[in-house]
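Only one protein chain is missing from this complex, and each of the others stays in its spot.
Moving on to chain A:
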């Protein structure tokens, strides 16, 4: 476990432990107060009883009675003093423990303010667009969890509560309905939706068999598999899938229900289904908002590091239109567009400075081409191989990612 998390965890453990078995300072305060109340009540009734006794108050110098009275009063005052100092002490301790928590834990995880890296601020009119992207995000991931099931009501609900454009949300209605059913254990709608012989269908069959197994009905599991898998295998080209049936059948024999992880299989089905659904409906699998936020999380530390470096060297944030550092993103956040770095200029090619192919099939940017050919006036050697090139023999190229 990371150091800070460990520290946070143990320190909080101390805080929490005290609170759980009625030992928190505030609870002790309450307990003391409660006992104090009961004791005064007792003493009060004792005193009242004494007063009602024959002869009470008649003879103030009666030693026995007045001694008893004095005793009760003393006890009363003693209780009061104890309680008074006790609750005050507990109250102070309660405050003290949170101050201590602040010092020993929170100050350690405080390193920077989020605002410090918000250098390139979004334009003032950004909000309406951000709200739209939130609409897409909610429709994509959370629509199956809203308290409405009827398609129109779902769209209406999202519009009323989150202001989601009905046009956006309606393209996710069918998907969220099927996901909701899947989550609830009803495979029927998804089974109807999927294409014959797809891996989704196979996983659904597997999931269904697992349900039977989970219920402890081995015969039905066996019968189900027997009924569906062979016919599925006829339809599919994905013969490798058959290997997954064996472990399930093996479990039928060994019979350890605990090992069947239905939840994982259900998640697998839901993921596979949403993937296929989005691909078919030409929707991006992940919402743009999520991808941008994730890139933001990944790049955050670079921004912080850069800010710290700048602060040390007393230089302002660079105003260039490019970030001053490289952030390595995972594969699913890259490759949306081709990126070509001109090997001569070490700069990315742009609309103004597009890539050009040399006769030797090497590629450089227009600016370096102009420079090396002295604006087309002379021949030059390719920076990568010994072939000579003339400006007239080069051609503009265009990278396209499919």
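Keep in mind that, in the parts below, a contact is a pair of C-beta atoms (placed from the backbone, for glycine too) under 8 Å apart; a residue touches a chain by one contact, two chains touch by 3 or more; residues count from 1.
Going forward, contacts and distances are computed from a predicted model.
A.B. asks: Can you tell which of "Dynactin subunit 4", "LYR family of Fe/S cluster biogenesis protein", "KLTH0G10208p" or "General vesicular transport factor p115" UniProt lists for the chain that's not drawn?
C.D. replies: Options "Dynactin subunit 4", "LYR family of Fe/S cluster biogenesis protein", "KLTH0G10208p" or "General vesicular transport factor p115" considered; the missing chain's recorded name is "KLTH0G10208p".
A.B. asks: Give the residue, chosen from A:156, A:199, A:295 or A:379, that touches the chain omitted from the document.
C.D. replies: Result: among the candidates, A:295 touches the missing chain.
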